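First the structure, in the form of C-alpha coordinates, and then the observations on it.
With one protein chain held back, the other chains of the complex are shown just where they sit.
Here is chain A:
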Amino acid sequence: MTGFAFRFSGHVLQARPSGALHWPERDWLIVADLHLGKSERMARRGGALLPPYEVQATLERLEDEISATRPEVIVSLGDGFDDDAAGRALPDAICDRLHAMAHGRKWLWISGNHDPGPPCARMPGTNHAEVEDDLILRHEAASGPDISGHFHPCIRLGGARRRAFLIGRDHLILPAFGAYTGGLPVDSPALTSLVPAGLAVACADRAIPVPIMPRLRA
(Lines give C-alpha, C1' and ligand atoms only; values in the text may rest on other atoms or scores of the structure.)
Protein backbone atom coordinates (compact mmCIF):
# COMPACT_ATOMS: atom_id res chain seq x y z
CA MET A 1 0.00 0.00 0.00
CA THR A 2 1.72 3.12 -1.19
CA GLY A 3 0.22 6.47 -0.43
CA PHE A 4 0.71 9.74 -2.27
CA ALA A 5 2.33 12.58 -0.37
CA PHE A 6 1.48 16.09 -1.40
CA ARG A 7 1.38 19.57 -0.04
CA PHE A 8 -1.84 21.37 0.58
CA SER A 9 -1.80 24.87 1.91
CA GLY A 10 1.62 24.46 3.39
CA HIS A 11 1.11 21.07 4.99
CA VAL A 12 2.45 17.76 3.81
CA LEU A 13 -0.31 15.22 3.77
CA GLN A 14 -0.58 11.70 2.53
CA ALA A 15 -3.47 10.30 0.49
CA ARG A 16 -3.70 6.62 1.35
CA PRO A 17 -4.98 4.02 -1.12
CA SER A 18 -7.74 3.15 1.36
CA GLY A 19 -9.25 6.61 0.96
CA ALA A 20 -8.00 7.86 4.36
CA LEU A 21 -5.87 10.98 4.71
CA HIS A 22 -2.81 10.90 6.95
CA TRP A 23 -1.26 14.05 8.40
CA PRO A 24 2.11 12.75 9.62
CA GLU A 25 3.32 15.89 11.43
CA ARG A 26 0.28 15.88 13.65
CA ASP A 27 -0.37 12.13 13.65
CA TRP A 28 -3.91 12.66 12.48
CA LEU A 29 -5.89 10.12 10.48
CA ILE A 30 -8.82 11.69 8.63
CA VAL A 31 -11.66 9.79 7.00
CA ALA A 32 -14.85 11.02 5.38
CA ASP A 33 -18.35 9.64 4.96
CA LEU A 34 -18.25 6.36 6.85
CA HIS A 35 -22.05 6.17 6.67
CA LEU A 36 -22.13 3.60 9.46
CA GLY A 37 -25.55 2.01 9.85
CA LYS A 38 -26.66 2.66 6.29
CA SER A 39 -28.31 -0.73 5.83
CA GLU A 40 -30.15 -0.40 9.14
CA ARG A 41 -31.46 3.02 8.15
CA MET A 42 -32.71 1.79 4.79
CA ALA A 43 -34.52 -1.13 6.42
CA ARG A 44 -36.03 1.12 9.08
CA ARG A 45 -37.43 3.38 6.40
CA GLY A 46 -39.13 0.51 4.59
CA GLY A 47 -36.52 0.20 1.86
CA ALA A 48 -34.46 -2.78 0.79
CA LEU A 49 -32.96 -5.13 3.36
CA LEU A 50 -29.32 -4.76 2.29
CA PRO A 51 -26.66 -7.20 3.48
CA PRO A 52 -26.12 -5.94 7.06
CA TYR A 53 -22.35 -6.20 6.92
CA GLU A 54 -21.27 -2.75 5.84
CA VAL A 55 -20.36 -1.57 9.35
CA GLN A 56 -18.16 -4.60 9.77
CA ALA A 57 -16.56 -4.09 6.35
CA THR A 58 -15.93 -0.39 6.96
CA LEU A 59 -14.49 -0.86 10.43
CA GLU A 60 -12.16 -3.64 9.28
CA ARG A 61 -10.61 -1.26 6.78
CA LEU A 62 -10.43 1.52 9.34
CA GLU A 63 -8.72 -0.80 11.83
CA ASP A 64 -6.13 -1.63 9.17
CA GLU A 65 -5.49 2.09 8.66
CA ILE A 66 -5.15 2.68 12.39
CA SER A 67 -2.63 -0.14 12.78
CA ALA A 68 -0.68 1.17 9.80
CA THR A 69 -0.54 4.83 10.89
CA ARG A 70 -0.99 4.68 14.68
CA PRO A 71 -2.58 8.15 14.82
CA GLU A 72 -3.01 10.35 17.89
CA VAL A 73 -6.26 11.69 16.56
CA ILE A 74 -8.91 10.19 14.33
CA VAL A 75 -11.20 12.62 12.53
CA SER A 76 -14.46 11.63 10.86
CA LEU A 77 -15.34 14.41 8.43
CA GLY A 78 -19.10 14.09 8.82
CA ASP A 79 -21.69 11.56 7.74
CA GLY A 80 -19.94 9.15 10.05
CA PHE A 81 -23.39 7.71 10.70
CA ASP A 82 -26.03 7.34 8.05
CA ASP A 83 -28.35 9.21 10.37
CA ASP A 84 -28.43 10.03 14.07
CA ALA A 85 -30.71 7.10 14.81
CA ALA A 86 -28.39 4.73 12.92
CA GLY A 87 -25.64 5.71 15.36
CA ARG A 88 -27.88 4.92 18.30
CA ALA A 89 -28.96 1.61 16.76
CA LEU A 90 -25.45 0.21 16.33
CA PRO A 91 -25.06 -3.03 18.29
CA ASP A 92 -23.04 -3.03 21.51
CA ALA A 93 -20.37 -5.19 19.91
CA ILE A 94 -19.73 -2.48 17.31
CA CYS A 95 -19.54 0.22 20.01
CA ASP A 96 -17.02 -1.89 21.91
CA ARG A 97 -15.03 -2.22 18.76
CA LEU A 98 -15.04 1.54 18.20
CA HIS A 99 -13.86 2.07 21.80
CA ALA A 100 -11.04 -0.40 21.24
CA MET A 101 -10.03 1.51 18.11
CA ALA A 102 -10.18 4.82 19.99
CA HIS A 103 -8.18 3.54 22.93
CA GLY A 104 -5.32 5.90 23.73
CA ARG A 105 -6.24 8.44 21.09
CA LYS A 106 -8.76 11.17 20.41
CA TRP A 107 -11.68 10.74 18.09
CA LEU A 108 -13.35 13.82 16.64
CA TRP A 109 -16.73 13.40 14.96
CA ILE A 110 -17.59 16.31 12.70
CA SER A 111 -21.29 16.67 11.98
CA GLY A 112 -22.53 16.02 8.48
CA ASN A 113 -25.82 16.48 6.73
CA HIS A 114 -26.73 12.89 7.54
CA ASP A 115 -25.74 13.07 11.19
CA PRO A 116 -26.27 16.65 12.38
CA GLY A 117 -26.72 15.71 16.01
CA PRO A 118 -24.04 14.53 18.43
CA PRO A 119 -23.20 10.81 18.27
CA CYS A 120 -24.81 8.85 21.01
CA ALA A 121 -23.15 8.64 24.39
CA ARG A 122 -21.97 5.09 23.78
CA MET A 123 -19.52 6.31 21.12
CA PRO A 124 -15.96 7.28 21.92
CA GLY A 125 -14.84 10.82 21.16
CA THR A 126 -16.46 14.19 20.84
CA ASN A 127 -18.65 16.02 18.38
CA HIS A 128 -17.86 19.23 16.50
CA ALA A 129 -19.50 21.37 13.86
CA GLU A 130 -16.06 21.81 12.37
CA VAL A 131 -12.47 21.65 13.51
CA GLU A 132 -10.29 24.66 13.00
CA ASP A 133 -6.56 24.16 13.09
CA ASP A 134 -4.11 25.56 10.58
CA LEU A 135 -6.66 24.20 8.22
CA ILE A 136 -10.37 23.96 8.64
CA LEU A 137 -11.82 20.47 8.72
CA ARG A 138 -15.51 20.35 7.92
CA HIS A 139 -18.10 18.17 6.23
CA GLU A 140 -18.83 20.19 3.13
CA ALA A 141 -16.34 22.53 1.47
CA ALA A 142 -17.04 26.21 2.15
CA SER A 143 -14.42 28.95 2.01
CA GLY A 144 -11.01 27.37 1.87
CA PRO A 145 -8.50 26.28 2.51
CA ASP A 146 -10.39 23.40 4.01
CA ILE A 147 -10.45 19.62 4.15
CA SER A 148 -13.86 18.08 3.65
CA GLY A 149 -15.87 15.11 2.45
CA HIS A 150 -19.56 14.98 1.49
CA PHE A 151 -19.26 14.63 -2.29
CA HIS A 152 -17.75 11.12 -2.53
CA PRO A 153 -15.51 12.06 -5.49
CA CYS A 154 -14.50 9.33 -7.93
CA ILE A 155 -12.63 9.15 -11.22
CA ARG A 156 -12.41 6.78 -14.18
CA LEU A 157 -8.92 5.44 -14.63
CA GLY A 158 -7.75 2.42 -16.61
CA GLY A 159 -11.33 1.68 -17.57
CA ALA A 160 -12.67 1.45 -14.01
CA ARG A 161 -14.32 3.88 -11.62
CA ARG A 162 -12.25 4.49 -8.51
CA ARG A 163 -12.74 6.54 -5.38
CA ALA A 164 -10.53 9.63 -5.46
CA PHE A 165 -9.13 12.49 -3.41
CA LEU A 166 -9.60 15.85 -5.04
CA ILE A 167 -6.89 18.42 -4.34
CA GLY A 168 -7.20 22.02 -5.43
CA ARG A 169 -5.88 25.39 -4.28
CA ASP A 170 -8.62 25.95 -1.77
CA HIS A 171 -10.16 22.59 -1.15
CA LEU A 172 -9.05 19.09 -0.34
CA ILE A 173 -12.00 16.73 -0.72
CA LEU A 174 -11.78 13.15 0.53
CA PRO A 175 -13.45 10.13 -1.03
CA ALA A 176 -16.08 8.30 0.99
CA PHE A 177 -14.54 5.66 3.23
CA GLY A 178 -17.76 3.73 3.96
CA ALA A 179 -18.40 0.43 2.24
CA TYR A 180 -21.88 1.22 0.89
CA THR A 181 -21.17 4.50 -0.82
CA GLY A 182 -21.40 5.60 -4.42
CA GLY A 183 -19.37 8.28 -6.13
CA LEU A 184 -19.64 11.60 -7.90
CA PRO A 185 -17.30 12.01 -10.90
CA VAL A 186 -14.64 14.66 -10.34
CA ASP A 187 -15.76 16.44 -13.50
CA SER A 188 -19.29 16.98 -12.19
CA PRO A 189 -20.24 20.65 -12.01
CA ALA A 190 -20.55 20.50 -8.21
CA LEU A 191 -16.90 19.44 -7.98
CA THR A 192 -15.37 21.45 -10.82
CA SER A 193 -16.71 24.63 -9.26
CA LEU A 194 -14.81 23.77 -6.07
CA VAL A 195 -11.69 22.34 -7.71
CA PRO A 196 -11.34 23.62 -11.26
CA ALA A 197 -7.68 22.59 -11.42
CA GLY A 198 -5.34 20.45 -9.39
CA LEU A 199 -4.91 16.76 -8.75
CA ALA A 200 -7.19 13.81 -8.32
CA VAL A 201 -5.64 10.87 -6.47
CA ALA A 202 -7.27 7.59 -7.43
CA CYS A 203 -7.55 4.87 -4.79
CA ALA A 204 -6.32 1.62 -6.31
CA ASP A 205 -3.64 -0.85 -5.21
CA ARG A 206 -1.71 2.32 -4.60
CA ALA A 207 -2.71 5.96 -4.66
CA ILE A 208 -2.38 7.21 -8.25
CA PRO A 209 -2.31 10.98 -8.90
CA VAL A 210 -3.92 12.35 -12.05
CA PRO A 211 -3.97 16.01 -13.09
CA ILE A 212 -7.27 17.88 -13.27
CA MET A 213 -7.22 20.47 -15.98
CA PRO A 214 -9.40 23.55 -16.05
CA ARG A 215 -12.11 23.04 -18.64
CA LEU A 216 -12.04 25.22 -21.69
CA ARG A 217 -15.21 27.17 -21.43
CA ALA A 218 -16.92 28.26 -24.62
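One rule holds for everything that comes next: a contact is a pair of C-beta atoms (placed from the backbone, for glycine too) under 8 Å apart; a residue touches a chain by one contact, two chains touch by 3 or more; residues count from 1.
Please note the rule applied: contacts and distances are computed from a predicted model.
Name of the non-displayed chain as stated in its UniProt record, restricted to "Ligase-associated DNA damage response DEXH box helicase", "CoA-binding protein", "ABC transmembrane type-1 domain-containing protein" or "Multiple sugar transport system permease protein": "Ligase-associated DNA damage response DEXH box helicase".
Residue A:Arg169 is the one among A:Arg70, A:His103 or A:Arg169 that touches the chain not shown. Summarising the interface, chain A meets the missing chain with residues 3, 5-12, 14, 24-26, 39-40, 43-44, 46-54, 56-57, 73, 106, 108, 125-126, 128-134, 136, 138, 142-146, 151-152, 156-162, 167-170, 176, 179-185, 188, 190, 197-199, 202, 204-205, 208-211, 213-214.
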